[in-house]
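This report refers to the structure that appears directly beneath it.
Omission of a single protein chain aside, the complex is shown with its protein chains in their original locations.
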Amino acid sequence: MEGFLSSLVSVAFHGTAFGMILYVISVGLSVTMGLMGFANLAHGVFAMAGGYVLTSMISRYGVPFPLALAIAFAVVGAASVVLERLLYSRLYAASDLEQVMFTIGLIFVAVAVARMIFGTLQQPVILPDYLKGQFPLLGRDFPTYRVFIIAFSAVMVGVLWFGVERTRWGAMVRAAVDNRAMAQSIGIDTGRLFTLTFALGSGLAGLGGALGAEIIAIQPTYPFENLVYFLIVVAVGGLGTLRGPFVAALLIGIADTAIKYWYPQYGAFLIYVATIAALLWRPAGLFGRQHT
Amino acid sequence: MSAAALETRGLCKSFGALTVADDIDFRLEPGARHALIGPNGAGKTTFVNMLTGALRPSSGRILLQGEDVTAVRQAARVKRGLGRTFQINQLFRRLSVLDNVALGVAERRGVARRMWKPASRHAEVRDESLALLASLGLADDADQRVLDLPYGKQRLVEIAIALGLKPKVLLLDEPAAGVPSLESHRILEVLDRLPADISILIIEHDMDLVFRFARRITVLVQGEVLLEGAPEEIAKDRRVHQVYLGEQRHV
Partner (left out) sequence: MSAHAGGYSANPRIRWIEWLPFVLAIAAFFALPEYLSLGARILIYILYALSLDLILGYAGIITLGHSAYFGLGAYVAGILGARLGVSDPLVQLVAAAAAGGLLGIATGAIILRTRALTLLMLTLAITSVCLEIANKATPVTGGADGLSGIVVAPILGLFRFDLFGKTAFLYCLVALLIGWLAVRRLIYSPFGASLTGLRENPLRMHAIGAPVYWRLVLVYTISTTLAGVAGALITQTNQFVGLNVLGFESGGELLVMLVLGGVGRLYGAFVGPLVYLVAQDFLAKQFPEYWYLGIGAMLIVVVMFARGGILGIVDSIVRRLWRRA
């Protein structure tokens, strides 16, 4: 019994770490899909880019870890602005199929570029010494880095939620998600709002990718392999909401970890089945707005 | 009392705290030429959407030719003889005028699910569609794409599609809306020549059309029926004048 309890705690812990990473990466996707109505399947590219920036900064240039994290966030955010202004913004009115095809094209390009620059192997993650080893918490030892992930992500999430609830930017986002035409008619510059929000969401994805490089391996096929999970978080959580994907991400993180630990022969099968069931029960997501 | 062609009893619709339809009792007699008027926001289109089944009422009943259709879906009501036109054209813009009408005719004839014989060899559908277009003066435009037509003709196509369903009850949602006055006489002619056995409810703002066409008028204000009666009564009623104060009208 003690052994089981101990595994339960372990699964919950690792699952939470995974879930937090999933959320930090996917929350940007939820907001931009709800805000711009744009199905950005290439969102995983930003997470991957963040991971590559972090690992290159550390291994090639010896940049200290916290700085590398910040650089990952900034670089990916800035790059996304360029992409948004040049390409994405021209397709906001395009059909669903065109948007899907465009983002698939982006994935292909990103995967090819990643392979050309970094090769096909996983990037090794070199952690600073103070984040290695074990960290005692509530009478048990947990991997320090995972504790760091949870804590840091929680802070980021807190800042994000505060920002959306309390700042003017946040109010504009919420208004525009709710009713874009209305928001425009009261003078909100939706063009700039989109760019800023897109940059923030993509930067966060980059940060999540960098932070979670240990959990979700950084390799060229990253956007293909992990797309499903990011989409599940958003679709099951509910487009355009913040809380929904948070719950969904934690659920998936913990469920996935539990299954891989106790029933590895099933793999992700149960997650997909659960997703199908959840979407059939509530097509707009667990916390999304249901249309009558 | 004979069964009405279309009837509502105590029809209500609310969106949260907002009530857009309040206890509406309405009768459309067989063969009627009935108009529904009211200021903007009175809830006319919501009412029509409930009649067709596009919108579910919060409470109340809808009867089509004496049968309760409140729970019946839109497509099924069409099969039972309820047709409508939309205030904003809902056409197959990239398809030809003929195809627009033929799709509806084929559905009605049960041909639309056939997968073997080519559509263009189904003479019964083609002939009926072409005859319908001819009766509306659209025969020459049969092979034109709808989006290439002037708006007035597009509006006629909208009516043609509804007529192709051979409805027993026809709901026309602002048929002349947006049509330049030079072309609107065509629409009036078409409306005049509609078969007498179709019961017609027309929603309109154009009072010329209303008073020329309708034998009975219902006035809807803020989701409630204010008044119902013959055109002369409505034209003289002071409350109607008040409601329309500030709005364009021709009496």
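Some observations on this one:
Lettered A and B in written order, each chain numbered from 1.
Here is the rule we go by: contacts are C-beta pairs under 8 Å (C-beta built on N, C-alpha and C of every residue); 3 or more make two chains touch, one makes a residue touch a chain.
Everything numeric here is computed off the predicted structure, so don't read it as measured data.
Remark: the omitted chain is touched by one listed residue; of B:8, B:46, B:129 or B:218 this is B:129. When the missing chain is restored to the complex, the residue among A:12, A:100, A:175 or A:258 that touches it is A:100. The chain that is not drawn here is touched, among residues B:6, B:98, B:159 or B:177, by B:98.
Contact residues of chain B toward the unshown chain are 52, 54, 74-76, 78-79, 84, 86, 90-96, 98-99, 102-104, 106-108, 111-122, 125-126, 129, 142-143, 145, 161, 164-165. Interface residues of chain A facing the missing partner chain: 33, 39, 87, 90-91, 94, 96-98, 100-102, 104-113, 115-116, 224, 227-228, 231-232, 234-235, 239, 265-269, 272-273, 275-276, 279-280, 283-284.
Just so it is clear, only the chains that are shown with their structure count from here on.
One simple way to say how far apart two chains are is to compare their mean CA positions; for chain A and chain B this gives 49 Å.
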